[in-house]
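All protein chains but one are shown in place.
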Amino acid sequence: MNPFEYDRTQPHQFGGVLPTPRTFAESAAVILPLPFDRTTSYGQGTKHGPRELLLASSQVELWDEELGIDVHARGMFTAPEMDLSAHGLDDAMEVIGTVAGTLLDAGKFLVTLGGEHSITSPIVGAVAARHPRVSVLQIDAHSDLRDSYLDERHSHACAMRRSLDHAPLVQVGIRNMSEEEAIALPGLRTTIFYDWNMRDDAQWIDKAVAALSDTVYITIDLDGLEPGLMPAVGTPEPGGLSWRELTTLLRRTFETRRVVACDVVELCPIPGLASPNFIAARLVYKLLTYQFGCTSRT
Amino acid sequence: MNPFEYDRTQPHQFGGVLPTPRTFAESAAVILPLPFDRTTSYGQGTKHGPRELLLASSQVELWDEELGIDVHARGMFTAPEMDLSAHGLDDAMEVIGTVAGTLLDAGKFLVTLGGEHSITSPIVGAVAARHPRVSVLQIDAHSDLRDSYLDERHSHACAMRRSLDHAPLVQVGIRNMSEEEAIALPGLRTTIFYDWNMRDDAQWIDKAVAALSDTVYITIDLDGLEPGLMPAVGTPEPGGLSWRELTTLLRRTFETRRVVACDVVELCPIPGLASPNFIAARLVYKLLTYQFGCTSRT
Amino acid sequence: MNPFEYDRTQPHQFGGVLPTPRTFAESAAVILPLPFDRTTSYGQGTKHGPRELLLASSQVELWDEELGIDVHARGMFTAPEMDLSAHGLDDAMEVIGTVAGTLLDAGKFLVTLGGEHSITSPIVGAVAARHPRVSVLQIDAHSDLRDSYLDERHSHACAMRRSLDHAPLVQVGIRNMSEEEAIALPGLRTTIFYDWNMRDDAQWIDKAVAALSDTVYITIDLDGLEPGLMPAVGTPEPGGLSWRELTTLLRRTFETRRVVACDVVELCPIPGLASPNFIAARLVYKLLTYQFGCTSRT
Amino acid sequence: MNPFEYDRTQPHQFGGVLPTPRTFAESAAVILPLPFDRTTSYGQGTKHGPRELLLASSQVELWDEELGIDVHARGMFTAPEMDLSAHGLDDAMEVIGTVAGTLLDAGKFLVTLGGEHSITSPIVGAVAARHPRVSVLQIDAHSDLRDSYLDERHSHACAMRRSLDHAPLVQVGIRNMSEEEAIALPGLRTTIFYDWNMRDDAQWIDKAVAALSDTVYITIDLDGLEPGLMPAVGTPEPGGLSWRELTTLLRRTFETRRVVACDVVELCPIPGLASPNFIAARLVYKLLTYQFGCTSRT
Amino acid sequence: MNPFEYDRTQPHQFGGVLPTPRTFAESAAVILPLPFDRTTSYGQGTKHGPRELLLASSQVELWDEELGIDVHARGMFTAPEMDLSAHGLDDAMEVIGTVAGTLLDAGKFLVTLGGEHSITSPIVGAVAARHPRVSVLQIDAHSDLRDSYLDERHSHACAMRRSLDHAPLVQVGIRNMSEEEAIALPGLRTTIFYDWNMRDDAQWIDKAVAALSDTVYITIDLDGLEPGLMPAVGTPEPGGLSWRELTTLLRRTFETRRVVACDVVELCPIPGLASPNFIAARLVYKLLTYQFGCTSRT
Partner (left out) sequence: MNPFEYDRTQPHQFGGVLPTPRTFAESAAVILPLPFDRTTSYGQGTKHGPRELLLASSQVELWDEELGIDVHARGMFTAPEMDLSAHGLDDAMEVIGTVAGTLLDAGKFLVTLGGEHSITSPIVGAVAARHPRVSVLQIDAHSDLRDSYLDERHSHACAMRRSLDHAPLVQVGIRNMSEEEAIALPGLRTTIFYDWNMRDDAQWIDKAVAALSDTVYITIDLDGLEPGLMPAVGTPEPGGLSWRELTTLLRRTFETRRVVACDVVELCPIPGLASPNFIAARLVYKLLTYQFGCTSRT
């Protein structure tokens, strides 16, 4: 007898035990847990974000009442967590880019779960190498446009400046920026929708989508959401997108653009408070549902 | 000397020590704590919801600034907590129905505090036996319309399907449903206002009220609220009603319908976080204030 | 039908629902919850100590494996919580003394649950009025012998100085004392067993008991225990009695002295940490078991 | 060598280590930490509010993306925490008034960090002594207009009634009031914008500002915000201002009135939940930015 | 390129990423995570015990300074978590027994991680079927000898009564027992070392070992330890074994008996408190080290 012929829990598989399981080859989407975090303490920080998100994901309902569809049978394969703890920072960035590229080449819709925001730029690099006209939709409280931070060009505070090396940006919900970044802005290929005034234009969501090219990468720093809804982030900022604003923006993007990959980063679980983990898991499934359920494209 | 002729705290009385205390006979309303929860661990889960809600309720201001009234002298008697831990599930449902019926027969406005949502159906059954044309207003993230769940027809996931055996539903704020439920929907006596699109119709609150019959039972699963405001629930879902939406909907219902009983369920207290307990207590008092303060009826 | 003819939970009854329930008249012991605490914040402090202890007490096994006896049928009636929030401090002390006296006159073995340590002195006063030769066994990290503290003679820091007005003390586990107290010591009717050196004498437990008169009142400030075991106190102090030391000391006291009343004070529950509440509940039941189960007296 | 010629952390300096440090004399603004709280338990309550706010403030970005300005070089000097633990209540009120007056006389823009709301009235008194026509803008869930509470006229529940002795009020976001206060209202110099209906008037923010005189004192009780965003308060109330409503109201006030001082009170930190501390710190910096960045005045 | 040719984290592998990895076939020991828990709430209870223990285990040092040995290269293969959530209780017991038997037949030293204590009896059954003269060493606060509990014969409160059907017991650290169990004791094949008096005999550890037969199964309910050290259990009981007592007892057992399998159960993680998870992980590695490092046998 095979000693493991018993039912196995799958705490690190997105969605848990699924009614229609799919192999890697059969899956249209791949979830890549990337708990990259240079802090070393046990039990804290973004390095536990992917695990808690995946653990919570087994509670997410597969049916989406908005689109009237259950997309999970398209296949959403959860790759094993990458372990970059033994890599230097430059080396880690390179490995991330290589793995992302391999998954893109395999035709997968890639959803990466952070970890720190610094993981975004090598993935954008891999995407841009394959889709040169890609643009990036960034939901975030922080512009992350510093050129370097504490002498480090791959800091999370520079995540989007590094991404700019590969593709132009549309940044939504921004409400925190340094003077250095503000001064550099005119020379950068970015369009910013500031949280403090973007809603003054009733068409702001349409305009944000219009600023994107046909092919899009989406990066969602969870601190882009309202901190009441999402307190489990490193630096919560008041203001931010409501769930309704976020899902409306995402849906319009998926309906009118070709989204090739996305990431959800900076979940920093709070012991004893399960709510943010659920919400992040629901957001990931919403991305998958929009990807496979929004069929009309420009 | 009577050894208990000292001031006594009343931690489990709604509102704590009240300026105008009322006996059971004098009270127009009865608060029934029903900490029904089939889990067994100490210190967790919905079984502590009623106690924490009652403990917090002593901080709620009796005067309501919206209606300009203090209704507590109408009497809001808190019954002792029901202890169903020694009952099987079917038996528990029957006892709940019997107790609810007795209180309704005594002419009380019944406000039950859960506990799991499964307590709703026997109460609706008791109401419907006395008010055959009653309809149910449900505030909830989940439709709870499964016919059975893990072979159990009285699971909380089936709470409203069982209630449908007794009365039609108007379900508001729904944002989580299984495919099985979606398929069954056309044959069910329910009108659903989905969270994702109900606000697209500026008259949605009026329409929800219009869908109710003259006599109404209200069930509020606290996960129907925004999870930022109410994280203390078993499965928080992003989206949900704001406090203003909820109170507007409730006020219009009480102004134009005859509400005979209601429940507030699924409070799952989070150690160290008092805010959700206060909010749930305030909601219960708002229900009582609307009941006794909204006098014009259709 | 009596609307409350259902099983009722008894969260504030010591031991919960008991197999052999007893009325006040039938009960040999009375548990008096006295959540006296002059702080006003919600959800914190010793004022929640009695409630959490009583809530945890339903998990305590009634059978005592040490004495091979179950004493609960002797009756351990839980009185309603005293509410002294509207009383001034002097007035509160007087009310406590009166209530304690009434219960003693009724022949009850009184176990008071604090609340702050300041509740002890009026009880000792009531005991001494009835048993003039009583002495007090105090388990505590702090001597609490200040004559006044911040101009207040009924502060918890003066609890035992006030008790000294009524009876001599034997203080065990002391490891925190002010210079003012140290200077006053020679003139006070107290025998101190300091935590730092009491174990140097292998007979220390016998000597502590020997220092007591025939009739004894016991006051246990939970910070007398090791803080690893009992962190839920206002000012945890390293050192302290182990469970084994405490129970050995108590058992010998009950075996050789007549204990007329006792208190367990300063439980300050920590949200999310159930262990200290259990331990305090178990201690209370141990007191009752020793009282009714240790039959041989000097 | 001066033994302290090393880099020093400044955990209790607003903003932490600043690029352009300023002395008291050079600073246009003074931050006064005033952890006044009559409760005595360790580690809980509003007395830790100032410290946690200051600790979190080092993460606040100095550049304000709304006004496009960094005001910190105007000088925001953090005074040492006042220690009023040895003062009686009346005496404490007097000391607060004296200190506030001294700072106002020194020409400083004073931002006081509470602590309980009771600190507001002596500061308003000091302001009114120097600006007799000052009016007060209060953001709060509670009207705090009781004349006395538990025989105490300086309770936090009376904070604004005492302030009324010095200046008229405009109260915004009120959603909790006693009948006693409601009855007294017609005779009081206050204009209330109730949370439940203020938004029914689309111009409510302009009207609130219009009700203020030319010179303004601002007091922000953090429970005026939505409790989802700001659960770290003593009595959270559902409803409340969103961040956008609050900042819009504040900006219009600073643009059209002369604000001479303000306070942010009632932060009651929740262990393990950093988000409210950040948000309060960000609010304080927003006040400073508006003060020094909004140049056009009526 | 194989898309998973990157370093992978192994959060659910005992010891994490090991210097000398071993396949199932190569491994002398198998760690079987068995998160069996009939409660259903998210984020609480013993069902998260195995995961947290495994997560913490990556911090355990492989070298054992007591025996001067590193045993991990003997192979300690972590099987996938068993998922019994879809099984009835009787069925679950049967599956557990079958899986345990298969692993024993494969010659593995089996260390099962609970989950509830009810998992022990089917494993003991599987062991006894292969080693008829096995006896059980149980470390526990509770005797768990009830014949049934709430009509259920496989409750955790009956765990050891069911095990008695298969093998005699030596129970150590017992300090909680019902009268029903005490009465049944004389007829049961068990030797109890009560916590309250076992240390009165300086040779108690030798005597406990002497009471065991040559072949031994060890079950460790973590509540057998001191609750200060191990508060993360369902019902903490004061008293209990110190780490030194536990390891001395275990080492002598491994030195003089043939241990064929063991389990560590009832870890109930406390959010925000990592210490108990570490300690449980260290205990598991101590079991493995003793098994492979204590070579002299009777």
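Letters A, B, C, D and E name the chains as they come in the text, with residue numbers starting at 1 for each one.
Just so we're on the same page, a residue touches a chain if its C-beta (ideal position, glycine included) is under 8 Å from a C-beta of that chain, and two chains touch if they have at least 3 such contacts.
These figures come from a predicted structure and were not determined experimentally.
Peer 1: Check each of A:Gly115, A:Gly173 or A:Gly234 against the chain that is not shown and name the one that touches it.
Peer 2: A:Gly234
Peer 1: Taking the entire complex into account, which one of D:Met82, D:Ile119, D:Val134 or D:Leu250 touches the absent chain?
Peer 2: Touches the omitted chain: D:Met82.
Peer 1: Return the single residue from E:Leu53, E:Ala167, E:Ala274 or E:Cys294 that touches the missing chain.
Peer 2: Only one of E:Leu53, E:Ala167, E:Ala274 or E:Cys294 touches the chain omitted from view, namely E:Ala274.
Peer 1: Which residues does subunit D use to touch the chain missing from this display?
Peer 2: Counting only subunit D, the missing chain is touched by 1, 3-4, 6-12, 17, 24, 30, 35, 42-43, 51, 55-56, 59, 79-87, 95, 99, 102-103, 106, 271-274, 278.
Peer 1: Could you list which residues of subunit C touch the chain missing from the display?
Peer 2: Subunit C touches the chain not shown through residues 174-179, 181-182, 194, 196-197, 199, 226-229, 231, 235-239, 270-273.
Peer 1: Name every residue on subunit E in touch with the hidden partner chain.
Peer 2: Touching the missing chain: residues 59, 61-63, 65-66, 68, 70, 226, 228-230, 243-244, 247, 272-275, 278-279, 282-283.
By definition in this document, only the chains that are shown with their structure count from here on.
Peer 1: Could you tell me which chains make contact with subunit C and subunit D both?
Peer 2: Correct list: B.
Peer 1: If you average the CA atoms of subunit A and of subunit D, how many Å lie between those two points?
Peer 2: 37
Peer 1: Residues touching two or more other chains, restricted to subunit D: which are they?
Peer 2: Residues 226, 228-229, 235, 272-273 of subunit D each touch two or more of the other chains.
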